[in-house]
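Then we have chain A:
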Amino acid sequence: MAEPLVSIRNLTVSLPQGADRPLAVEDVGLDVGRNEIVCIVGESGSGKSVTAHAIMGLLPRGVTATGGQILFGGVDLLREAPEALRKRRGRDIAMIFQDPMAALNPVVAIGRQVTEQIRAHRPVSEHQALNQAGALLSQMGLKDVASLLKAYPHQLSGGQRQRVMIAMALSLSPQLLIADEPTTALDVTTQAQILKLIKRIQAEREMSVLLITHDFGVVADMADQVAVMRHGRVLESGAARSVLGNPSHSYTRALIAAVPHGESQLPPPPDARPLMQVTGLTKRFRRGGLFSRASITTAVDDVSLTLSKGETLGIVGESGSGKSTLARCVIRLLDPDAGEVLLDGADIAHMKAGRLRPLRRRIQMVFQDPYSSLNPRQTVGDIITAGPRAYGEELKQARARAADILQLVGLNPQVMDRLPHEFSGGQRQRIGLARALMLRPDVLIADEPVSALDVTVQAQVLKLLDDVRKQMNLAMLFITHDMRVAAQVCHRVMVMRHGRIVECGPTRSLFAAPSNDYTKALLAAIPGRQSI
Partner candidate 1 sequence: MLNRRAALGAAGLLAYPAQAWALSGKSRVMNAMLTDDPAHLNYPLYNTRIMQEICGNINESLLLFDWQFKPHPNLARAFEMSPDGLTYTFHLRTDVQWHDGVKFTARDVVFSCGVMLPQLNARSRAAFSHIASIKAPDAYTVVFTLKEPFNAFLLSLMASNAPMMPAHIYEGTDFRTNPYNFKPIGTGPFQFAEWRRGQYIHLARNPHYWRPGQPGMDGIYYRVCPTPEQRLVAMETGAVDIAMADDIDTVVTSRLLANPNIVARDDAYNGTGEIMVMELNMRRWPFSDRRFRAAFLHAIDREFLVKAINFGQGKVAHSPIPSTTPYYDDKVLTKYHYDPARARALLDEMGCKPKRGGVRHRFGLMLTPDGDGAYTRGAKYIKQALSEVGLDVFLEATDYPTQSRRSGNWEFDCDNNNYGTYGDPAIGTSRFYLSSNIRKGVPLTNLQGYINPEVDRLFAQGAVAISREEAQACYSRLQQILTHDVAMLWLYERKPLFYYNKRLKNVITGPNGPGDGFGSAALA
Partner candidate 2 sequence: MNFARRFFSRPAAMFGFAVFVAIVMIALAAPLVFARGPFNIVGMPLLPPGAPGLLAGSDILGRDMAVGLAYGARVSLLVGVTSTLCAVGIGILLGATAGYYGGLVDDLLMRFTEFFQIIPSFVLLMVLVAFMQPSLASTVIGIALISWPQVARVVRGEFLSLRSREFVEAARVLGMRDARIIFTQILPNALPPIVAVSSMMVGSAILTESALAFLGLGDPNLLSWGSMIGGARSAMWVAWWTPVLPGLSIMVTVLALNFIGDGLNDALNPRRRH
(Lines give C-alpha, C1' and ligand atoms only; values in the text may rest on other atoms or scores of the structure.)
Protein backbone atom coordinates (compact mmCIF):
# COMPACT_ATOMS: atom_id res chain seq x y z
CA MET A 1 0.00 0.00 0.00
CA ALA A 2 1.63 3.29 -1.08
CA GLU A 3 2.59 5.78 1.62
CA PRO A 4 -0.67 7.49 2.83
CA LEU A 5 -1.34 11.08 1.64
CA VAL A 6 -2.37 12.13 5.15
CA SER A 7 -1.32 10.44 8.38
CA ILE A 8 -2.50 11.77 11.69
CA ARG A 9 -0.44 10.62 14.71
CA ASN A 10 -1.89 10.90 18.34
CA LEU A 11 -3.53 14.27 17.59
CA THR A 12 -4.82 16.06 20.72
CA VAL A 13 -6.97 19.23 20.54
CA SER A 14 -7.92 21.20 23.70
CA LEU A 15 -11.20 23.12 24.25
CA PRO A 16 -11.31 26.54 25.99
CA GLN A 17 -12.19 26.27 29.74
CA GLY A 18 -15.88 26.46 30.45
CA ALA A 19 -16.58 23.87 27.72
CA ASP A 20 -18.22 20.60 28.87
CA ARG A 21 -14.93 18.60 28.61
CA PRO A 22 -11.20 19.51 28.56
CA LEU A 23 -10.24 17.94 25.24
CA ALA A 24 -12.15 17.97 21.96
CA VAL A 25 -10.02 15.17 20.51
CA GLU A 26 -7.45 12.91 22.28
CA ASP A 27 -4.62 10.82 20.79
CA VAL A 28 -6.30 10.37 17.38
CA GLY A 29 -4.48 8.29 14.75
CA LEU A 30 -5.81 8.09 11.17
CA ASP A 31 -4.43 7.57 7.66
CA VAL A 32 -5.96 8.76 4.39
CA GLY A 33 -4.41 6.90 1.45
CA ARG A 34 -4.27 8.17 -2.12
CA ASN A 35 -7.24 7.51 -4.41
CA GLU A 36 -9.61 6.30 -1.68
CA ILE A 37 -12.53 7.57 0.40
CA VAL A 38 -12.06 7.45 4.19
CA CYS A 39 -15.12 8.03 6.41
CA ILE A 40 -15.11 9.19 10.03
CA VAL A 41 -18.43 8.26 11.64
CA GLY A 42 -19.74 9.12 15.12
CA GLU A 43 -22.53 10.83 17.00
CA SER A 44 -22.61 14.59 17.62
CA GLY A 45 -19.84 15.69 19.97
CA SER A 46 -17.60 12.74 19.00
CA GLY A 47 -14.83 15.13 17.72
CA LYS A 48 -15.05 14.00 14.06
CA SER A 49 -15.58 17.53 12.77
CA VAL A 50 -12.76 18.97 14.95
CA THR A 51 -10.33 16.45 13.42
CA ALA A 52 -11.29 17.54 9.91
CA HIS A 53 -10.94 21.23 10.79
CA ALA A 54 -7.56 20.53 12.42
CA ILE A 55 -6.20 19.29 9.10
CA MET A 56 -7.35 22.48 7.34
CA GLY A 57 -6.01 24.63 10.19
CA LEU A 58 -9.49 26.18 10.57
CA LEU A 59 -10.03 25.44 14.27
CA PRO A 60 -12.33 28.07 15.87
CA ARG A 61 -10.89 30.73 18.26
CA GLY A 62 -9.87 29.22 21.59
CA VAL A 63 -9.65 25.62 20.22
CA THR A 64 -5.97 24.68 19.70
CA ALA A 65 -4.08 21.51 18.65
CA THR A 66 -1.82 20.80 21.65
CA GLY A 67 -0.22 17.50 20.61
CA GLY A 68 0.50 15.02 17.84
CA GLN A 69 1.22 15.49 14.14
CA ILE A 70 -0.71 15.82 10.90
CA LEU A 71 1.60 14.72 8.09
CA PHE A 72 0.48 15.74 4.63
CA GLY A 73 2.80 14.38 1.95
CA GLY A 74 5.46 14.15 4.68
CA VAL A 75 5.02 17.77 5.92
CA ASP A 76 3.63 18.29 9.46
CA LEU A 77 0.82 20.84 8.94
CA LEU A 78 0.68 21.68 12.68
CA ARG A 79 4.27 23.00 12.60
CA GLU A 80 4.03 24.70 9.19
CA ALA A 81 4.25 28.50 8.95
CA PRO A 82 0.73 30.01 8.82
CA GLU A 83 1.47 31.74 5.50
CA ALA A 84 2.56 28.47 3.85
CA LEU A 85 -0.42 26.62 5.36
CA ARG A 86 -2.73 29.34 4.01
CA LYS A 87 -1.36 28.91 0.46
CA ARG A 88 -1.97 25.18 0.73
CA ARG A 89 -5.68 25.70 1.51
CA GLY A 90 -7.76 25.47 -1.67
CA ARG A 91 -4.71 24.40 -3.70
CA ASP A 92 -3.63 21.12 -2.04
CA ILE A 93 -6.50 20.53 0.41
CA ALA A 94 -10.10 21.68 -0.15
CA MET A 95 -13.10 21.47 2.14
CA ILE A 96 -16.89 21.58 1.81
CA PHE A 97 -19.27 22.14 4.72
CA GLN A 98 -22.58 20.92 6.07
CA ASP A 99 -25.09 23.75 5.56
CA PRO A 100 -24.99 24.94 1.93
CA MET A 101 -27.50 27.67 2.84
CA ALA A 102 -24.86 29.50 4.96
CA ALA A 103 -21.66 28.36 3.26
CA LEU A 104 -21.84 30.87 0.39
CA ASN A 105 -21.48 34.66 0.78
CA PRO A 106 -25.11 35.86 0.40
CA VAL A 107 -24.23 39.23 -1.15
CA VAL A 108 -21.74 38.13 -3.84
CA ALA A 109 -22.63 36.51 -7.17
CA ILE A 110 -21.79 32.79 -7.57
CA GLY A 111 -19.36 33.40 -10.45
CA ARG A 112 -17.25 35.83 -8.47
CA GLN A 113 -17.11 33.49 -5.45
CA VAL A 114 -15.68 30.72 -7.61
CA THR A 115 -13.25 32.95 -9.52
CA GLU A 116 -12.04 34.36 -6.19
CA GLN A 117 -10.66 30.96 -5.29
CA ILE A 118 -9.04 30.43 -8.67
CA ARG A 119 -7.41 33.85 -8.82
CA ALA A 120 -6.17 33.49 -5.24
CA HIS A 121 -3.72 30.92 -6.46
CA ARG A 122 -3.35 31.42 -10.24
CA PRO A 123 -2.39 34.64 -12.13
CA VAL A 124 -5.39 34.57 -14.49
CA SER A 125 -7.70 37.38 -15.57
CA GLU A 126 -11.23 37.53 -14.22
CA HIS A 127 -12.54 36.61 -17.66
CA GLN A 128 -10.40 33.47 -17.94
CA ALA A 129 -11.27 32.45 -14.38
CA LEU A 130 -14.97 32.89 -15.20
CA ASN A 131 -14.68 30.46 -18.12
CA GLN A 132 -12.91 27.90 -15.94
CA ALA A 133 -15.66 28.33 -13.36
CA GLY A 134 -18.35 27.75 -16.00
CA ALA A 135 -16.67 24.54 -17.13
CA LEU A 136 -16.38 23.32 -13.54
CA LEU A 137 -20.06 24.00 -12.80
CA SER A 138 -21.25 22.08 -15.87
CA GLN A 139 -18.86 19.24 -14.87
CA MET A 140 -20.84 19.11 -11.61
CA GLY A 141 -24.03 18.46 -13.57
CA LEU A 142 -25.44 22.02 -13.23
CA LYS A 143 -27.53 23.28 -16.15
CA ASP A 144 -27.85 26.85 -17.53
CA VAL A 145 -24.41 27.74 -16.14
CA ALA A 146 -24.32 31.23 -17.72
CA SER A 147 -27.22 32.56 -15.61
CA LEU A 148 -26.00 30.60 -12.57
CA LEU A 149 -22.71 32.52 -12.60
CA LYS A 150 -24.60 35.84 -12.33
CA ALA A 151 -27.13 34.54 -9.77
CA TYR A 152 -26.92 35.01 -5.98
CA PRO A 153 -26.83 32.12 -3.47
CA HIS A 154 -30.41 32.65 -2.22
CA GLN A 155 -31.69 32.06 -5.79
CA LEU A 156 -30.27 28.48 -5.84
CA SER A 157 -31.63 25.24 -4.26
CA GLY A 158 -29.69 23.37 -1.54
CA GLY A 159 -28.48 20.74 -4.04
CA GLN A 160 -27.33 23.38 -6.56
CA ARG A 161 -25.43 25.23 -3.88
CA GLN A 162 -23.64 22.09 -2.70
CA ARG A 163 -22.64 21.39 -6.30
CA VAL A 164 -21.23 24.95 -6.54
CA MET A 165 -19.30 24.33 -3.30
CA ILE A 166 -17.82 21.14 -4.74
CA ALA A 167 -16.94 22.90 -8.01
CA MET A 168 -15.21 25.64 -6.02
CA ALA A 169 -13.31 23.09 -3.92
CA LEU A 170 -12.11 21.23 -7.00
CA SER A 171 -11.22 24.36 -9.01
CA LEU A 172 -7.48 23.87 -8.33
CA SER A 173 -7.68 20.05 -8.40
CA PRO A 174 -6.49 19.55 -4.79
CA GLN A 175 -5.03 16.21 -3.68
CA LEU A 176 -7.40 15.91 -0.68
CA LEU A 177 -11.09 16.85 -0.43
CA ILE A 178 -12.55 17.04 3.12
CA ALA A 179 -16.37 16.85 3.21
CA ASP A 180 -17.85 17.66 6.65
CA GLU A 181 -21.38 16.08 6.65
CA PRO A 182 -21.96 17.43 3.12
CA THR A 183 -25.51 16.07 2.70
CA THR A 184 -27.01 16.08 6.22
CA ALA A 185 -28.98 19.29 5.53
CA LEU A 186 -30.30 18.07 2.15
CA ASP A 187 -33.42 16.11 1.08
CA VAL A 188 -33.07 12.35 0.74
CA THR A 189 -33.20 12.39 -3.08
CA THR A 190 -30.75 15.32 -3.39
CA GLN A 191 -28.49 13.64 -0.80
CA ALA A 192 -28.22 10.53 -2.97
CA GLN A 193 -27.31 12.58 -6.07
CA ILE A 194 -24.57 14.56 -4.26
CA LEU A 195 -23.01 11.38 -2.78
CA LYS A 196 -23.04 9.79 -6.24
CA LEU A 197 -21.34 12.96 -7.64
CA ILE A 198 -18.58 12.84 -5.00
CA LYS A 199 -17.94 9.16 -5.68
CA ARG A 200 -17.73 9.81 -9.47
CA ILE A 201 -15.31 12.70 -9.10
CA GLN A 202 -13.11 10.82 -6.65
CA ALA A 203 -12.82 7.98 -9.11
CA GLU A 204 -12.21 10.24 -12.16
CA ARG A 205 -9.52 12.34 -10.45
CA GLU A 206 -8.10 9.48 -8.35
CA MET A 207 -7.99 11.89 -5.37
CA SER A 208 -8.34 11.23 -1.63
CA VAL A 209 -11.60 12.12 0.12
CA LEU A 210 -12.15 12.37 3.88
CA LEU A 211 -15.93 12.15 4.50
CA ILE A 212 -17.40 13.07 7.92
CA THR A 213 -20.88 11.63 8.65
CA HIS A 214 -23.13 10.34 11.44
CA ASP A 215 -25.17 8.06 9.06
CA PHE A 216 -23.98 4.49 8.68
CA GLY A 217 -25.98 4.21 5.45
CA VAL A 218 -23.68 6.84 3.92
CA VAL A 219 -20.64 4.92 5.25
CA ALA A 220 -21.92 1.73 3.66
CA ASP A 221 -22.40 3.42 0.25
CA MET A 222 -19.22 5.50 0.14
CA ALA A 223 -16.36 4.39 2.37
CA ASP A 224 -13.26 2.38 1.46
CA GLN A 225 -11.87 2.87 4.99
CA VAL A 226 -13.83 3.93 8.08
CA ALA A 227 -12.95 5.14 11.58
CA VAL A 228 -15.55 5.16 14.39
CA MET A 229 -15.15 8.04 16.94
CA ARG A 230 -16.72 8.63 20.33
CA HIS A 231 -16.00 11.35 22.98
CA GLY A 232 -12.89 12.47 21.03
CA ARG A 233 -11.25 9.02 20.68
CA VAL A 234 -11.02 6.61 17.73
CA LEU A 235 -12.63 3.37 18.94
CA GLU A 236 -12.12 1.28 15.82
CA SER A 237 -10.90 1.74 12.24
CA GLY A 238 -10.21 -0.39 9.20
CA ALA A 239 -11.68 -1.46 5.84
CA ALA A 240 -15.37 -0.50 5.60
CA ARG A 241 -16.41 -4.03 4.63
CA SER A 242 -14.85 -5.62 7.76
CA VAL A 243 -15.87 -2.90 10.26
CA LEU A 244 -19.51 -2.96 9.06
CA GLY A 245 -19.60 -6.76 8.59
CA ASN A 246 -18.38 -7.72 12.07
CA PRO A 247 -17.70 -4.70 14.20
CA SER A 248 -15.19 -5.51 16.98
CA HIS A 249 -16.25 -2.71 19.40
CA SER A 250 -19.62 -3.01 21.30
CA TYR A 251 -20.43 0.72 20.70
CA THR A 252 -20.12 0.19 16.90
CA ARG A 253 -22.38 -2.81 17.10
CA ALA A 254 -25.02 -0.80 19.01
CA LEU A 255 -24.76 2.06 16.46
CA ILE A 256 -25.33 -0.24 13.49
CA ALA A 257 -28.20 -2.06 15.19
CA ALA A 258 -29.95 1.25 15.93
CA VAL A 259 -30.09 2.24 12.24
CA PRO A 260 -33.67 1.60 11.19
CA HIS A 261 -33.54 -0.85 8.31
CA GLY A 262 -36.19 -0.95 5.69
CA GLU A 263 -38.15 -4.11 6.73
CA SER A 264 -41.33 -3.68 8.67
CA GLN A 265 -41.87 -6.23 11.45
CA LEU A 266 -45.29 -4.88 12.43
CA PRO A 267 -48.26 -7.32 12.39
CA PRO A 268 -51.08 -6.06 10.17
CA PRO A 269 -53.41 -3.60 12.02
CA PRO A 270 -56.53 -5.04 13.72
CA ASP A 271 -59.46 -4.15 11.42
CA ALA A 272 -61.17 -1.79 13.99
CA ARG A 273 -63.84 0.76 12.99
CA PRO A 274 -62.47 4.02 11.45
CA LEU A 275 -61.95 6.69 14.18
CA MET A 276 -61.11 9.72 11.98
CA GLN A 277 -62.07 10.51 8.37
CA VAL A 278 -60.40 13.39 6.48
CA THR A 279 -61.92 14.21 3.07
CA GLY A 280 -60.77 16.85 0.52
CA LEU A 281 -58.60 18.84 2.97
CA THR A 282 -57.06 21.97 1.33
CA LYS A 283 -54.88 24.74 2.85
CA ARG A 284 -53.54 27.84 0.99
CA PHE A 285 -51.11 30.51 2.29
CA ARG A 286 -51.34 34.17 1.09
CA ARG A 287 -48.05 36.13 1.30
CA GLY A 288 -47.50 39.87 0.69
CA GLY A 289 -48.64 42.87 2.68
CA LEU A 290 -50.50 46.09 1.81
CA PHE A 291 -48.17 47.15 -0.96
CA SER A 292 -46.42 44.18 -2.61
CA ARG A 293 -48.21 41.73 -4.94
CA ALA A 294 -49.86 38.91 -2.92
CA SER A 295 -48.62 35.40 -3.88
CA ILE A 296 -50.70 32.31 -3.02
CA THR A 297 -49.11 28.85 -2.39
CA THR A 298 -51.26 25.74 -1.92
CA ALA A 299 -49.57 23.71 0.82
CA VAL A 300 -52.20 20.91 1.07
CA ASP A 301 -54.29 20.13 -2.03
CA ASP A 302 -57.48 17.99 -1.65
CA VAL A 303 -56.07 15.28 0.70
CA SER A 304 -58.27 12.46 2.06
CA LEU A 305 -57.38 9.72 4.59
CA THR A 306 -58.97 7.45 7.23
CA LEU A 307 -57.43 6.49 10.59
CA SER A 308 -58.71 3.51 12.70
CA LYS A 309 -58.23 2.83 16.40
CA GLY A 310 -54.88 1.13 17.28
CA GLU A 311 -53.47 1.90 13.81
CA THR A 312 -50.32 3.94 13.01
CA LEU A 313 -50.64 5.74 9.67
CA GLY A 314 -47.32 7.11 8.40
CA ILE A 315 -47.15 10.27 6.22
CA VAL A 316 -43.83 10.45 4.40
CA GLY A 317 -42.51 13.22 2.17
CA GLU A 318 -39.62 15.55 1.65
CA SER A 319 -39.50 19.05 3.19
CA GLY A 320 -42.08 21.28 1.52
CA SER A 321 -44.38 18.34 0.69
CA GLY A 322 -47.09 19.73 3.09
CA LYS A 323 -47.07 16.79 5.53
CA SER A 324 -46.61 19.01 8.55
CA THR A 325 -49.28 21.48 7.38
CA LEU A 326 -51.70 18.56 6.93
CA ALA A 327 -51.06 17.44 10.52
CA ARG A 328 -51.54 20.99 11.87
CA CYS A 329 -54.82 21.34 9.93
CA VAL A 330 -56.14 18.07 11.33
CA ILE A 331 -55.44 19.18 14.89
CA ARG A 332 -56.75 22.69 14.10
CA LEU A 333 -53.52 24.52 14.86
CA LEU A 334 -54.21 25.92 11.35
CA ASP A 335 -57.66 26.56 9.87
CA PRO A 336 -58.11 24.56 6.61
CA ASP A 337 -59.58 26.45 3.62
CA ALA A 338 -61.72 23.50 2.52
CA GLY A 339 -62.51 19.84 3.34
CA GLU A 340 -63.84 17.92 6.39
CA VAL A 341 -62.19 16.27 9.38
CA LEU A 342 -64.67 13.87 10.98
CA LEU A 343 -63.86 12.67 14.51
CA ASP A 344 -66.48 10.08 15.55
CA GLY A 345 -68.84 11.74 13.10
CA ALA A 346 -68.32 15.38 14.26
CA ASP A 347 -66.65 17.67 11.65
CA ILE A 348 -64.02 19.66 13.54
CA ALA A 349 -62.52 21.33 10.41
CA HIS A 350 -64.56 24.57 10.64
CA MET A 351 -65.89 24.35 14.24
CA LYS A 352 -65.85 27.54 16.31
CA ALA A 353 -63.26 27.63 19.13
CA GLY A 354 -65.89 27.32 21.86
CA ARG A 355 -67.50 24.12 20.56
CA LEU A 356 -64.13 22.78 19.39
CA ARG A 357 -62.51 23.00 22.85
CA PRO A 358 -64.01 19.81 24.45
CA LEU A 359 -63.06 17.82 21.32
CA ARG A 360 -59.49 19.16 21.34
CA ARG A 361 -58.55 16.95 24.31
CA ARG A 362 -59.20 13.86 22.16
CA ILE A 363 -56.38 14.71 19.67
CA GLN A 364 -52.91 15.43 21.07
CA MET A 365 -49.51 15.99 19.52
CA VAL A 366 -45.81 15.26 20.07
CA PHE A 367 -43.44 17.82 18.52
CA GLN A 368 -40.14 17.67 16.64
CA ASP A 369 -37.64 19.97 18.40
CA PRO A 370 -37.04 18.83 22.02
CA TYR A 371 -35.51 22.23 22.86
CA SER A 372 -38.53 24.24 21.65
CA SER A 373 -41.45 22.02 22.68
CA LEU A 374 -41.17 22.59 26.45
CA ASN A 375 -41.63 25.98 28.19
CA PRO A 376 -38.12 26.64 29.65
CA ARG A 377 -39.60 28.56 32.60
CA GLN A 378 -42.00 25.82 33.84
CA THR A 379 -41.24 22.71 35.91
CA VAL A 380 -41.97 19.31 34.37
CA GLY A 381 -44.87 18.90 36.79
CA ASP A 382 -46.53 22.14 35.67
CA ILE A 383 -45.95 21.29 31.98
CA ILE A 384 -47.56 17.89 32.24
CA THR A 385 -50.51 18.91 34.42
CA ALA A 386 -51.25 22.04 32.32
CA GLY A 387 -53.68 20.14 30.06
CA PRO A 388 -55.85 18.57 32.74
CA ARG A 389 -55.81 21.79 34.78
CA ALA A 390 -57.04 23.71 31.73
CA TYR A 391 -60.04 21.40 31.76
CA GLY A 392 -60.68 21.97 35.45
CA GLU A 393 -59.07 18.90 37.00
CA GLU A 394 -57.68 20.04 40.34
CA LEU A 395 -53.95 19.99 40.85
CA LYS A 396 -53.48 17.25 43.47
CA GLN A 397 -55.29 14.63 41.43
CA ALA A 398 -53.56 15.73 38.18
CA ARG A 399 -50.12 15.42 39.84
CA ALA A 400 -50.91 11.92 41.09
CA ARG A 401 -51.89 10.80 37.60
CA ALA A 402 -48.79 12.54 36.22
CA ALA A 403 -46.51 10.27 38.32
CA ASP A 404 -48.02 7.15 36.66
CA ILE A 405 -47.78 8.59 33.16
CA LEU A 406 -44.11 9.55 33.76
CA GLN A 407 -43.38 5.96 34.76
CA LEU A 408 -45.24 4.81 31.62
CA VAL A 409 -42.89 6.89 29.42
CA GLY A 410 -39.87 5.57 31.33
CA LEU A 411 -39.06 8.58 33.54
CA ASN A 412 -38.60 8.73 37.34
CA PRO A 413 -41.59 10.66 38.88
CA GLN A 414 -39.20 12.79 40.99
CA VAL A 415 -38.36 14.75 37.79
CA MET A 416 -41.67 16.64 38.35
CA ASP A 417 -39.95 19.60 40.09
CA ARG A 418 -37.02 20.03 37.72
CA LEU A 419 -36.71 22.45 34.73
CA PRO A 420 -36.49 21.35 31.07
CA HIS A 421 -32.89 22.54 30.57
CA GLU A 422 -31.73 19.77 32.98
CA PHE A 423 -32.83 16.97 30.55
CA SER A 424 -31.37 15.38 27.39
CA GLY A 425 -33.18 15.50 24.00
CA GLY A 426 -34.59 11.98 24.42
CA GLN A 427 -35.88 12.67 27.93
CA ARG A 428 -37.56 15.88 26.75
CA GLN A 429 -39.43 13.99 24.03
CA ARG A 430 -40.64 11.57 26.70
CA ILE A 431 -41.92 14.53 28.77
CA GLY A 432 -43.71 15.87 25.65
CA LEU A 433 -45.30 12.47 25.14
CA ALA A 434 -46.36 12.33 28.82
CA ARG A 435 -47.97 15.78 28.44
CA ALA A 436 -49.97 14.53 25.43
CA LEU A 437 -51.06 11.29 27.15
CA MET A 438 -52.31 13.07 30.32
CA LEU A 439 -55.53 14.02 28.46
CA ARG A 440 -56.13 10.34 27.49
CA PRO A 441 -56.44 11.27 23.77
CA ASP A 442 -57.89 8.92 21.13
CA VAL A 443 -55.59 10.21 18.38
CA LEU A 444 -51.89 11.05 18.77
CA ILE A 445 -50.14 13.02 16.06
CA ALA A 446 -46.33 12.67 16.05
CA ASP A 447 -44.67 15.36 13.91
CA GLU A 448 -41.09 14.13 13.16
CA PRO A 449 -40.70 13.13 16.85
CA VAL A 450 -37.23 11.58 16.48
CA SER A 451 -35.50 13.36 13.58
CA ALA A 452 -33.68 15.74 16.01
CA LEU A 453 -32.30 12.86 18.12
CA ASP A 454 -29.13 10.75 17.84
CA VAL A 455 -29.55 7.35 16.29
CA THR A 456 -29.39 5.29 19.53
CA VAL A 457 -31.89 7.54 21.34
CA GLN A 458 -34.06 7.57 18.20
CA ALA A 459 -34.54 3.79 18.43
CA GLN A 460 -35.59 3.93 22.10
CA VAL A 461 -38.20 6.68 21.54
CA LEU A 462 -39.70 4.89 18.51
CA LYS A 463 -40.05 1.71 20.57
CA LEU A 464 -41.69 3.71 23.39
CA LEU A 465 -44.18 5.25 20.96
CA ASP A 466 -45.20 1.85 19.67
CA ASP A 467 -45.55 0.35 23.18
CA VAL A 468 -47.72 3.28 24.28
CA ARG A 469 -49.87 2.94 21.17
CA LYS A 470 -50.51 -0.74 21.93
CA GLN A 471 -51.11 -0.15 25.67
CA MET A 472 -53.57 2.77 25.26
CA ASN A 473 -55.05 1.52 21.98
CA LEU A 474 -54.30 4.90 20.37
CA ALA A 475 -54.68 5.81 16.70
CA MET A 476 -51.42 7.50 15.59
CA LEU A 477 -50.57 9.78 12.68
CA PHE A 478 -46.77 9.57 12.22
CA ILE A 479 -45.11 12.35 10.15
CA THR A 480 -41.52 11.77 8.97
CA HIS A 481 -39.15 12.42 6.05
CA ASP A 482 -37.19 9.18 6.77
CA MET A 483 -38.68 6.13 5.02
CA ARG A 484 -36.66 3.76 7.25
CA VAL A 485 -38.28 5.22 10.42
CA ALA A 486 -41.73 5.01 8.82
CA ALA A 487 -41.12 1.37 7.88
CA GLN A 488 -40.27 0.49 11.49
CA VAL A 489 -43.33 2.14 13.13
CA CYS A 490 -46.22 2.42 10.67
CA HIS A 491 -48.87 -0.13 9.60
CA ARG A 492 -49.80 1.92 6.56
CA VAL A 493 -47.78 4.63 4.79
CA MET A 494 -48.91 7.56 2.63
CA VAL A 495 -46.32 9.30 0.39
CA MET A 496 -46.93 13.06 -0.08
CA ARG A 497 -45.43 15.41 -2.70
CA HIS A 498 -46.29 19.08 -3.41
CA GLY A 499 -49.36 18.86 -1.16
CA ARG A 500 -50.90 15.77 -2.82
CA ILE A 501 -50.97 12.04 -1.87
CA VAL A 502 -49.05 10.19 -4.58
CA GLU A 503 -49.40 6.66 -3.12
CA CYS A 504 -50.88 4.96 -0.05
CA GLY A 505 -50.80 1.33 1.15
CA PRO A 506 -49.71 -1.18 3.81
CA THR A 507 -46.04 -0.65 4.70
CA ARG A 508 -44.78 -4.08 3.71
CA SER A 509 -46.35 -4.11 0.22
CA LEU A 510 -45.50 -0.44 -0.47
CA PHE A 511 -41.81 -1.01 0.40
CA ALA A 512 -41.67 -4.32 -1.55
CA ALA A 513 -43.50 -3.12 -4.72
CA PRO A 514 -43.97 0.66 -4.96
CA SER A 515 -46.18 1.65 -7.93
CA ASN A 516 -45.56 5.42 -8.05
CA ASP A 517 -42.24 6.59 -9.60
CA TYR A 518 -41.64 9.23 -6.89
CA THR A 519 -41.99 6.52 -4.20
CA LYS A 520 -39.50 4.41 -6.09
CA ALA A 521 -37.00 7.28 -6.19
CA LEU A 522 -37.51 7.89 -2.46
CA LEU A 523 -36.84 4.24 -1.63
CA ALA A 524 -33.80 4.09 -3.92
CA ALA A 525 -32.33 7.16 -2.23
CA ILE A 526 -32.26 5.56 1.23
CA PRO A 527 -28.54 5.43 2.04
CA GLY A 528 -27.13 1.95 2.65
CA ARG A 529 -30.34 0.35 1.36
CA GLN A 530 -28.48 -2.11 -0.82
CA SER A 531 -25.57 -3.21 1.30
CA ILE A 532 -27.11 -3.65 4.73
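Heads up, the rule we're going with is that contacts are C-beta pairs under 8 Å (C-beta built on N, C-alpha and C of every residue); 3 or more make two chains touch, one makes a residue touch a chain; residues count from 1.
Candidates were picked such that all candidates are chains of the complex that A comes from, given by their letters.
Just so it is clear, the model here is predicted, and its values are computed rather than measured.
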item	value
Touch assignment for chain A within the complex, options 1 or 2	2
Interfacial residue positions of chain A with respect to candidate 2 in the complex	289-290, 328, 331, 333, 357, 360-361, 363-365, 367-369, 372-377, 383, 386-387, 390-391, 432, 435, 439
